[in-house]
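Let me begin by handing over the structure; questions about it come next.
Only a single protein chain was left out; the remaining protein chains are all shown in position.
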Amino acid sequence: MEFNIRLCGEAGQGLQTIGKILLDGLAGQGWELFAHQEYESRIRGGNSYFQIAVSSQPLTCHNPRPDLLVAMSAQSWQQFGPDLAEDGIGIHPGPEDDKGGLVLDAAAMASEAGSAKMASAVVAGVVWSVVGAPLELLQKQLAGVFAHLGEEMVENNKKAAAVGYQWAQQKNINRELSPPQSPRQRMLLRGNDAVALGAMAAGLKFISAYPMTPATSIVEYIAANAEAAGIRVEQAEDEIAAINMALGAGYAGVRAMTATSGGGFALMVEALSLAGSAEVPVVVVNGQRPGPSTGMPTRTEQGDLLFVLHGGHGDFPRAVLAPGSVEEAFYLVPHAFNLAEKYQTPVIVLTDQYLADCFATVEPLDSGEITIERPKQGKPSADYRRYQVTEDGISPFVPPGSEPAVVVAVGDEHDEEGHLIEDGPTRVAMMDKRMAKAKGLAAEALEPIVQGSDNPDLVLLTWGSTWGVVSQAVADMVSEGIAVRAVHLPQLWPLPKDKLGELVKDVNVYTVENNYSGQLARLLAMEGITTLGSIKRYDGRQLEVPEVIKAAREVLK
Amino acid sequence: MEFNIRLCGEAGQGLQTIGKILLDGLAGQGWELFAHQEYESRIRGGNSYFQIAVSSQPLTCHNPRPDLLVAMSAQSWQQFGPDLAEDGIGIHPGPEDDKGGLVLDAAAMASEAGSAKMASAVVAGVVWSVVGAPLELLQKQLAGVFAHLGEEMVENNKKAAAVGYQWAQQKNINRELSPPQSPRQRMLLRGNDAVALGAMAAGLKFISAYPMTPATSIVEYIAANAEAAGIRVEQAEDEIAAINMALGAGYAGVRAMTATSGGGFALMVEALSLAGSAEVPVVVVNGQRPGPSTGMPTRTEQGDLLFVLHGGHGDFPRAVLAPGSVEEAFYLVPHAFNLAEKYQTPVIVLTDQYLADCFATVEPLDSGEITIERPKQGKPSADYRRYQVTEDGISPFVPPGSEPAVVVAVGDEHDEEGHLIEDGPTRVAMMDKRMAKAKGLAAEALEPIVQGSDNPDLVLLTWGSTWGVVSQAVADMVSEGIAVRAVHLPQLWPLPKDKLGELVKDVNVYTVENNYSGQLARLLAMEGITTLGSIKRYDGRQLEVPEVIKAAREVLK
Amino acid sequence: MSDSKQFAARDDATAWCPGCGDFAILEAIKMALAESGLSPSKAVLVSGIGQAGKLPHYMRVNTFNTIHGRTLPTAAGIKLSNPELTVLTVGGDGDGYAEGGNHLLHALRRNLDMTVIVCDNRVFGLTKGQASPTSEKGRVGGITPAGTAYPDFNPLLLGIVMEAALVARGFSGEKEHLADLVAQGINTPGLALIDILQPCVSFNKVNTWQWYRQRVDKLEDHQPEDREKAMELARQWGDNIPLGVIYKSGRTSPTPTENLVTAELNPADVDKLLDQYRVNQT
Partner (left out) sequence: MSDSKQFAARDDATAWCPGCGDFAILEAIKMALAESGLSPSKAVLVSGIGQAGKLPHYMRVNTFNTIHGRTLPTAAGIKLSNPELTVLTVGGDGDGYAEGGNHLLHALRRNLDMTVIVCDNRVFGLTKGQASPTSEKGRVGGITPAGTAYPDFNPLLLGIVMEAALVARGFSGEKEHLADLVAQGINTPGLALIDILQPCVSFNKVNTWQWYRQRVDKLEDHQPEDREKAMELARQWGDNIPLGVIYKSGRTSPTPTENLVTAELNPADVDKLLDQYRVNQT
C-alpha cells in the first residue's frame, strides 16, 4: 500500500512548512515516508510542489502519479492536475472545470477562521482527513510548530485545520489508511541534513562556501549548529576563495570542506589540482543541478560525473563518492573525510537536487558506526620532509606550528622538502609517489550495492539518487518474476573494478542515469566495462519508476 | 644525414638570440631544421638549452644526443655534457675535466674582441666553423640582427664571430656538412607564431588573455601585429575575465579567442559551459605544460586532454583540435574558428610547450588555402529568435545592433527567444537542439593522418607534438623493415570514429603520449576503441625517438 | 526622445516578489533608454545571475544574461568589439561586489564607456537571504546566523578612489530620479557606476521601503567634481542617505571607436607577415 500526496501552489504559499508538518505528523503515526520537492528559481509565485509518499514499507523514491493532489493556486492546478492518478482526488481553488477536481477556497475558509495566511493549515486539515488520521494529532503538531508565534496564532491554525478537516469529511474523500501496526524505529530527515550531519560526525572543523542551490542548505545547517559543534564557518567572496580557504585549513591540519553546485565547482578546479599537487586534503560536495551553465538552478540532474572526475589540469589522485540515499549520505561523507586525510588529496561527494531536498524516514542514524581515521602522523623534527617518498605514496603529516619542524606545501613540482625542482627524475619520483595513492584508493574502493535477481537477464547499473528509483523499479519487476538486478555504485572513482567486473560478466547491462550522455556508461567504457546503453532522462526531473520499468521491458524484449 | 647542435647555458646568456641567428643562417644555406628549447622557470641563471637539428631532409622532432654541444656555463656543461653523442664534440668554458670536452673561454675571447657580452657571437662562430659554412654568411646575419644597435656593435659582433670561427678551425673540429644541392622553398617559424598567424589568417578580431607560459607568446605575437591587422587585444585582469570578454566579443559577432595554459584553462571552464549553453563561439588555446597545479611551468606535457574534453558542468557540444606540427598549427587554427562559428560553441586547440617553442622549416604556409566559413546568417526581424530550433541544431545568427531585432544570449535554460523556462519539454528540446550540433561536429571530424606500413603488426596512435617524434620513429623502423604504422589525430573530439575504427581493426594498438595516465588511450576506450597500452613519458620532457623505438620493439616481441 | 514602450516585454510576467524594488529599476532603465533616444536593437543589457540578473528578460532589448559575477568582462568584450552599441550591465550586490569583485576593480580602472547598474538589496536574494558584501556588520544571514563579522563594503567610495567617470546612488522609491541617473550614466563617456538602494521585501527586513523613505535625501547643490565632498557623501549612511550623482571624475574613456562587427570579416593580411618567415637561400 502506498499513498501519494502532492501539495502544490506558488512559492511563498508555505508548501514547505505545511509539507513538513504533515511529514512529522504522518511519521508519528508510524508511516514510512519519502518526500521530494520541485520548485522554480524564484522566491514568490510560479508553480512548486511538495510531494509525500506514504507507505507501511520503507520507500526510496517518489511516485509520479499522486493519489491526492491539493492545489493552492489555480495555475498549479492547471499545471499539475494532469499528473493525478486515475482514481485520485484533485482539490483546487477553482474555478470549477472539466477535470473533475473538487473546489476548495482554502484562503476564504482560512479568513473565516482568522486569517487568509492560514490557508495552508486548512489544506493540512484536508489531507489529514483524507488519510484518516485523528484531527487532534495534527492540531498538536500545529501547536508545536507555531508556539513561538503566540497563543492566538496557535489557536487560529488549529481552527483552520479543523475547518479543512471537516470540509473533507463532508466530501466523503476519506481513504482510511491504517498506519502500520508495529512501526520501526525511524528518523525523518532531509538529504542535505544528512550530508551536514555526516560531516559534523566526521569531525569537520572548517567550512567555507559561497551559496549555490542545491548545496546552500548544507552550509546553512552547519552554520546553524556551528557554535555548539566548534566549527568555523566562513562565507567566501566567491567559490575560488571558498576552496582555497578550505585548503588553507586542510594545510593547517583541520578537517575542511566546501559545498557548491556545478558552476561553483567549475571555479574550484584550479585549486582541486593544487590540492592534488600540494597533497592537501579537502572534501568538496557538488550538489548537481541541470547544466550546462546556469541551466535550471532548482531542478535535478546528474550531469557532472565526468567533469568532477577530470576537472583540474594534469594527473592527480582523487576519489568520487555519490550517496544513493539520505541514509547513505550520512555514512558516506565521513568516509570521504577519512579518504581525503588518509591520502592527502581531494575527495568529491556528488549529490543532486533530488537527494538534497528530499525527506525520508530512515533507520536511525548511528554516529557510533562512524570511525575517524586521521592521517599518518609524522615526527615534527627539524628535518621534516613534507613530501617524503614512501611506498604507498603517503607522506607522514605534521601540522604547521609544530616545533622545530617547518611544513612546506607547494603546487609547483618539488622535492621531498617541498622546494622547487626542474629535473626529470625528481619529477617522476613525485608523480609516482602521488599516483601510488591512487592505487591505495582503488584497493579500498567501496563495493557496489546489489539488489534483485541472483541470476539476472538484465543488470541496471546506477548511481546517486537515481538508485532510489531503480531500486524500487527492480523490486517491482522481480516481484513480477522478471530476472533483473540493480547495482548501485556509492563510489564512482576509483571504481571497484574486480567486483563490478564480476557483476556485469556475461549479462546485458544498462546504466540508468539522470543526464543526457550516459556519463556512467562512458566512465565504465573507459575502464573496460561494456554496457549496451543507458536509460536516461534529462528534463530536469528525476526518473520515474514506471519509465524505468518500461525501458527495462523494452530492452528485455 | 642529421647533425644536432645544442647551445646551453644560463637564462640571460642570449641562447635564444644566438640560436635564432644560427637557425636563420643555416636555413639560408638550404638546410632543413628543427629546433626545440628547454628552459627553467626563471629569468636569469639556471640551465637552459636551445638545440638545432640540421638535415638535408625535413625534420619533425629533436634528437636527444647532440653531435655538438657548446656550453656557455660550467654548470650547464655538468648537466648536459653527458647527453653528448658518442663521437660528439663538447665545448665548455672550463675548468678542464675528465669528460673530454674542449675548453673555450668565450667570454674572455669576446672581451678581447670588444666586450664579454659578445660571448654568444663567439659561440656562433664556433658552430659555424664546425658545420663548415663560410664565415661571411654568419657575419651578414649578425650585421642584420644588430644593425639597430649601431655600427660599432655590428663590427664587434662580427669580430667576435671571427674569433670563435678561427678557434674552431684550429681545433680541427670541422664536420664539413655539405648543404643540400637543390633545397626546397621553405619558411622557418615557431609553433606559437604559426598558431597566431593561423588565427589572424582566420579573421580573428578580438583576443583577450592573461599571460601564462607557454601560451603568452601567441598573444604577444598578435599584439605586436594587431594594429595593422585591425585586431583588438585586451590584457585581462584574470583568465575568467579573459574568456568572458571573448564571449562578449563572440556574442557581438566578431571572431574571438583566448590563450592560456592548464591552470588558466581551469579558471575558464565555468564560462566554457556558458558558451555551450548560450551558444557563443569561442576558440580557446590551451598550451599544455606539466601539472598538476603550477607543476613545471616551462616544461612540456600532454596532461590536459581529458580535462579539456570534460571541463565545464553539464553536457554541451565542443570540439578539440591538436596540431602535431608547426605547419599543421597554421591550418588547424582557422578550422577551429570555422567550427566554433558554424556550430556556435567552444572549440579548444590543444598545444604544448614543445610545439609552442619549437622552430621548424616548413613548406611555405599558404593563406590562400584557408577558407573562412561564417555562421548561418539569420534575418534581423523584430521576432528574431536566437535559439530557433532547427534540425541540425544550428540557429541562424544575427549580431546585436541589427534593427529591428533584439538578440538574447543566456546561460539559464531558455526557449527559442532566449527567455527563462522551467518546464521539461522545452528543456529537452533545447538539449536536443544543442546536442544535435555534436552530431554535425562528429560528421565532419578531421581524418587521422597515417604513415608507415600498410599492413602493420603494430599501430602507434598519437596526438599533438608527440606526432613529430612518433612519425620519425616509425619512419626509422619501417626503413629497418618493421611493419609499424603511425596514426596522428589532429582532431581529438569528436573522434573520426569510423576511419579510426578501420585503422585499428585486428591489429595491436598502443598510444604514445606525453602524460602519466595515457589519456588518449582512456579516451579511445570510452569510445569503444581498445588499445593494448601506452608508451608514455611524464618527466616534463618530450619523448625521444630512440625510446619510442625501444618500446615498440619491446611490444613487438 | 522615443517612447519607453518599445522596450516593453510581450507580457508583464516576472519571477519577482510583489513589492520588490526591482520593478522600479526595470521601469527606470526603460525610461532612460528611451530618453537617450536608443532603440532596443542598439543597446545591450548584460546581466548576471540573481533576482536582479533576470531584469533584461522582462523588457525588450539585446541581452547577454551571463553567469554570476561576470557582467563586466562580458560587457567589456561587447563594447570593445562594437563601440556603436550602448552597453549597460545590471546585477545584484552579490553579483557585482562578491563574485564579480575583481572585475569591478578592473572595470573601474579601464573606465570603458558603459553604465554599471547594481540592484543593491544588501542581501543575496535568489539564494534566499545570505549576507552580501553590502550587508552591514552583524546582519544575520543563512550562513552567518550569529551576524556577519565584517563591515559593509562601500561601492561608492571604491568608485571614487578609482576615478570612475560617474558614481551615483539611486533608490527604487525614486523612479524618475533613478531614470535620470541611468540616462546620465548612458550619456557619460566613461564608466558610470550606479548603486541602487533596492528594497528586498522577502529577505531584507532592515532596509525596507519605509526605512529608506525616511532617510534618503536627493542631493541638490552638490558639485560632483568635488572629490573630497564626494567621499564624505559616499560615507554618509544612517539617518541621512544622499541620492544622486555623487562624483564625476572627468576621466574620459579609452573605448576605441571602430566597430569590428560591421566590417566584413576581413582577415588580417598575413601574407606580409608570412613573407618575413620565408627562407632566403644564400
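Think of it as A, B and C in the order they're written, each chain with its own count starting at 1.
Criterion: a residue touches a chain if its C-beta (ideal position, glycine included) is under 8 Å from a C-beta of that chain, and two chains touch if they have at least 3 such contacts.
Not measured: the values here are computed from a predicted model.
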For this session: Taking the whole complex into account, name the chains on display that the unshown chain touches.
Result: A, B, C
Seminar exercise, completed: Given B:Thr60, B:Ser129 or B:Thr294, the correct residue touching the omitted chain is B:Thr294
Problem set entry | Touching residue (missing chain; options A:Gly12, A:Pro58, A:Pro183 or A:Pro396) | A:Pro183
For this session: Among A:Glu10, A:Glu38, A:Glu220 or A:Asp238, choose the residue that contacts the chain missing from this document, as touch is defined above.
Result: A:Asp238
For this session: May I ask you to list the residues on chain C that touch the chain which is not drawn?
Result: 98, 100-102, 105-106, 109-111, 133, 149-151, 153-154, 157-158, 161-163, 231, 254
For this session: Spell out, residue by residue, where the missing chain touches chain A.
Result: 27-30, 137, 140, 183, 185-189, 193, 197, 200-206, 208, 225, 228-232, 234, 236-238, 240-242, 244-256, 270-271, 274, 278, 361, 364-365, 367, 370, 372, 374, 380, 399-412, 418-420
Seminar exercise, completed: Listed in rising order, the chain B residues that touch the chain left out are 12, 40-46, 209-213, 216, 219-220, 223-224, 226-227, 233, 235, 237-238, 263, 293-294, 297
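The working rule: only the chains that are shown with their structure count from here on.
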Exercise. CA centre of chain A versus CA centre of chain C: separation in Å?
Worked result: 36
Exercise. What residues in chain C touch two or more of the other chains?
Worked result: 15, 49, 67
For this session: Check each residue of chain B and list the ones that touch at least two other chains.
Result: 240, 270, 274, 278, 411-412, 420
